[in-house]
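Everything below concerns the one structure shown next.
A single protein chain has been omitted; all remaining protein chains appear in their positions.
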Amino acid sequence: MKRFIARRLMQGAVLICMVATIVFFLGRLTGNPVDLMLPEDATAEDRAALTKTLGLDGSLGDQFVIFVGNALHGDLGRSIRMKQPAVEAFFDRLPNTLVLIPWALLLGMILGIPLGVVAALNRGGLLDRAAGTVAVLGVAVPSFWLGVLLIFVFSVELGWLPSGRMGGPEHFILPVVTLGTFLVAGFMRITRSAMLEVMESEFVKLARIKGLSEGVVIWKHCLRNALIPVLTLWGVFVGNLITGAIVTETVFAWPGIGRLTYEAVIYRDFPLLQAVIILKSILILSINLVVDILYAYVDPRIRLA
Amino acid sequence: MARLMPRVATLVLLLGFAWAAPANAQDQKGTLVFAVETLGAQTLDPILEGRPGNAVYQAAMYDSLVGFNLEKGGVGPGVAERWELAPDGLTWTFHIRPGQTFHNGDKLTGHDVKFSLERQMGPGSLAAAAASMRRTIKSIEVVDDLTVKVHTTSPQIGLPAGLSRAVAPEGAIMPKAYIEKVGEEEFRKKPVGSGPWKFVRNVPGDRIEFTAVTTPHWRGRPNFKDLTILLVPEESTRVAMVRTGEASIASIGPETMLGATRAGLEVLSVPGTMQAIFQFWGTYKPEVKDSPIAKVRVRQALSLAIDRKQVIEHVMNGKAQMPYPFSTFAYTDYLSADRWKKWADEAYRYDPALARKILAEEGYPNGFELKFANTALPGTQFMVDIGTAIADMWTKVGVKVTIKHYEWGSFAPMERGDQAGLVGWASMYRTAGRPDAPWRYDGAFSPESTQRLLGDKENCQETCQEFVKTYRALLAELDREKRTALTDRMVELVTNAWTVIPIIEGMGYYAINTKKVGQFQAIAGRHELGDVFERIPRPEQKPWKK
Amino acid sequence: MSETVLDVRDLHTHFFLRRGVVKAVDGVSFSLRRGEVLGLVGESGCGKSLTALSLMRLLPKGGARTIKGEVLLDGENILERSPAAMREIRGRRISMVLQDPQTSLNPVFSIGDQLREALLRRHRAPRPQLTQESVEALRRVEIAAPEQRLGQYPHQMSGGMKQRVVGAIAIAGQPAVLIADEPTTALDVTIQLQYLKLLKRLQVETGMAILFITHDFGVVGRMCDRVAVMYAGRIVECGPVRRIFEAPQHPYTRALIASVPKMTGPIGRLTTIEGQPPSLMDLPVGCRFASRCVQAEPRCLEAYPRTVQVGREHTADCWKVVPA
Partner (left out) sequence: MAVVDPSSRASLWRLLWPARVPAGFRRTARVPWIPIVIISAIVAMAVFAPLLAPHSPIDQTLRDKLLPPVWLDGGSPKYLLGTDAFGRDVLSRLIYGARVSLIVALLALIAGGGIGLLVGIVAGYVGGAVDSLLMRLVDAAFTFPAILFALLLAVTMGQGLGTLVIAISLLLWASFARVIRGEVLSLRQRDFVALAKVRGCSAPRIMLTHILPNVLNTFMVLVTLNIGVVIIAEATLSFLGAGIPPPTPTWGLMISEGRGRLTDAWWVALIPGIAITLMVLSVNLFGDWLRDRLDPRLRQL
């Protein structure tokens, strides 16, 4: 297990280096942030001066060397727009996204897993098709459209819920629904297919031969096995959520890292953009690692291998 | 004794004010929630925010050396009550309004003014005009607590305008003693200004909170107790928040206006905040010689093909107007504005028949192919819409338009260097409302400038040379009338060249929930409400009239 | 001879698919006596396994239904039991060992958990007692160091060992009938023999009856008292093992036996059976083996043959055989 973790950490480090390099050069391709910081009619003199102030006047190679050097010390530069260390900006906003994600995940699981089980039990039946359609609907609706519609219906027309911003529990409902909807389908699909696979397996037959009740067979023997693939996809889903947060946070004025990312692109805030993508990658990788470890605890085949 | 007199006078005045308007001054209550699409750098250190429009949140807590003309827009008194230029044109003297204090209780004096301007010019400044200030300002001299002299290297007629928030944010006055005591870092965390709103909290990516000063303020004592400026990037969410009352006011684009009105919201439009223009690149260059856009009449025909009334009516939902000549407005300094208004109404009319006729006469009876770059800053969807609309209108007179959309960030680099990507193209963008024409004209037309739309150093022909002459004369001219004549001449040269052509004069738009705020007016030409917050009444109060 | 414990009469289990009906079990009858081992032999796809699952009433999902027939367990037709009542007897009166030990055990529960669950079916007992009984059960299937094994997971055991555990689980409820569905097919040859011996020993010890399903006539000789030969959904011949080996009556049985390599005697050509069994969805009206039968006559194609008593306890479905 230790060696497994160590190997994963090594792979992760290599991945992060790759991502960092790609991001650095791609970021530099996207134009000069100075143009977005100055008024449209700023003079060339002003522009040159600001470029120098921001340290963007060196060659790309020089800038990269400096970037790598600083990164090794945990310094990913200062946000050009917000003038605060990019790492700090990221961690300022991270909690706001992290309070959103578990709820979305929970929503996806609470609805998706039972739906998946029910669909598997009624395979090919009306319930299966109904559950499938409902779940696929979750993927089929573009989340920004859903968000805008939800605001329109529940906030503007019915006046039940606030339309945006962080705040009390009622502020969480619409963003969580918007963010979590596509997960319902994901969880439902995987649970269903895993259940189908498990339900056809011999050990389920043996459990029945033992004379166990249907409830025990389904919810203990089947589901426990079916949850293994569900858990593997946790990592992927959390990754999706972190990306999906870009749209959701923009629609709901949620000050999390999703919007920070979007703003970093819009304002060509190189250091921030680099930092955000690198830190996000680290975050996603860590979550995946945690999931792998969890996975090992659920599945003895891995734990004891 | 002589020094005491003004203070006593001020005290009496202030008491009188408090007595005269007790209903207005007594209670400050409620929170004014203002939702905007961007908070820019979201920093409260004035030297760290370069884009004037983004500094809306700074305007609440900082006063500017030069202020507004609330009547018609443009420059008016601010921290300095008045200012004058020495006869040699090299020294501006600013007379500071007495009795101003910072939120920490310190008095605002000439030392703060000198400190603030020098900080804006300093090495750590990201201010847009930092470089030009360094070049033009020789020294700043504090004559006494209420008098400051700015010595310039050459005559700078536009200096006070440049220190007015009507033009740029560089005039913000910061507390010298406080910053020197606590240091820059601490100042950024706990900023102190002299405006009618005190800083409370800055939550990055979400909001900035202020609370009203309780004493009278020359800009007006706020009617609300608190002010929250919310960052809500998605426009439909902003409008939804105004509808539900989560926000009192939100900035909106023209495309949302109709919906906001139908939803029972008040829409406030601020006149003269910008001009949508289109322009032709490198028309004077040898390689463009054979291109249709090298011909003045063709360029004019393209203007005639634009139905500006339709754009105003349908794209801008009626909340826009026929433009003045390029980058000029009703409030532009030293301009015969009325005369130009009349001229523009005629010149910028819609006459597709004439447009077709001109095209035929110039040898393009079947039109020609035109490459058209449309640029938009984040949050200006209507610019894309206007571009789409005029491309369609050009198509109707037979021009085959290839439209390409750029984000501002990818367009700006194309202007630089040899402009290879743009020569022979038409492009379109938005220019902000500013009271000083010459500055903007310099950036667009001088052969050394970035855009150099009349000619570059190698190809500076008649109009270009004439422009350079006029512009130089204008810079040195101190006499008001002569200056106006020169400005008119400069504008004339540019209008007759038809290389930069205004489409419409646009406005700033706000959706307002009248249950949350009373009636108020914005300052013409000022897209941001930063200097208006303190004047916004509560719903039950009397509307604010200018 | 002792009494009949399981009597299957005219069992029909069909798959109802959109495309048609697959008559996988189509009129199977046989009986099983207490303490007896009955072999059920046939090619793959002839319906042996489905017969077993029909007896357990654990038909695969997706359209399989028993539409006709009786399964009398101690004289009671268990097909008429409610699902809950059926669950009552599974594991306790009738149980089953599955083919593949690799997949028969739930990978995420320990051996102990799975055994205890089965033992709990026999009687409600406190956990320590169940654990003690689990150890006993493992010992009975000849697993060394059973105490340690309890905490282990299936993936930590060999196939042979797993199959023993499956056996232990299957007989934990002390059933009167055990169905063994090709229990050794997936095991190594060397282990197969051990396992068969174990099964035999357990059968002798407990006196349960075993329905032993296999495609391997060699195994039948070693294990069974009687054997029933199944072809295309029906039992075509049934009789004591020795009789069947010595005097197979049905051409199919003969062909099957001829295809088994003999351990003794001269090495002759192994015969194979030409052709394919008929589609279970489109069965012929006549003898189902007719299309492959070297002795087929016109009447074989016209009607299904009657069941002929060819000797004591020995029957065969063939027009060509002569009643004893």
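Remarks
As written, the chain order gives the labels A, B and C, with residue 1 at the start of each chain.
Here, a residue touches a chain if its C-beta (ideal position, glycine included) is under 8 Å from a C-beta of that chain, and two chains touch if they have at least 3 such contacts.
Keep in mind that what you see is a predicted model, and the values were worked out from it rather than measured.
In the complete complex, the hidden chain is touched by one of A:V139, A:V216, A:L231 or A:I293, namely A:V139. Although one chain is not drawn, the whole complex shows that of A:L26, A:I66 or A:V290 it is A:L26 that touches it. Looking at A:L100, A:L183, A:V265 or A:V291, the residue that reaches the missing chain in the full complex is A:V265.
Among C:G20, C:P83, C:G151 or C:G207, only C:G20 touches the chain that is left out of the view.
In the full complex, chain B makes contact with the omitted chain through residues 235-236, 239, 252-253, 255-256, 258-259, 262-263, 310, 313-315, 378, 381, 384-385, 388-389, 391-392, 395, 403-407, 409-410. Against the chain not displayed here, chain A makes contact via residues 11, 14-15, 18-19, 22, 26-27, 29-31, 124, 129, 132-133, 136-137, 139-145, 148-149, 152, 156, 189-190, 193-194, 196-197, 229, 236, 239, 242-243, 246-247, 250, 261-262, 265, 268, 273, 277, 280-281, 284-285.
To be clear about the criterion, only the chains that are shown with their structure count from here on.
Compared on C-beta pairs in contact, A-C and A-B come out with A-B as the pair having more. Annotation: 90 Å between the Cα-based centres of chain B and chain C.
Centre-to-centre separation between chain A and chain C, using Cα means, comes to 52 Å. Centroid to centroid, with C-alpha atoms defining each point, chain A and chain B lie 40 Å apart.
The multi-chain contact residues of chain C, meaning those touching 2 or more other chains, do not exist; every residue touches at most one other chain.
Every residue of chain C that touches chain A in the complex is listed here, in rising order: 56, 58, 60-62, 83, 87-92, 95-96, 98-100, 103-110, 117-118, 121, 153, 155-156, 166, 169-170, 172-173. Those residues of chain B that touch chain A in the complex are listed here as 35, 40-43, 45, 48, 50-53, 123-126, 128-132, 134-135, 168, 188, 203-207, 230-234, 236-237, 240-241, 243-244, 246, 263, 377-378, 408-410, 412-413, 416, 429-432, 439-440, 443-444, 449-450. Residues 123-124, 199-214, 221, 224-225, 228, 298-301, 304-305 of chain A are the ones that touch chain C when the two sit in their complex.
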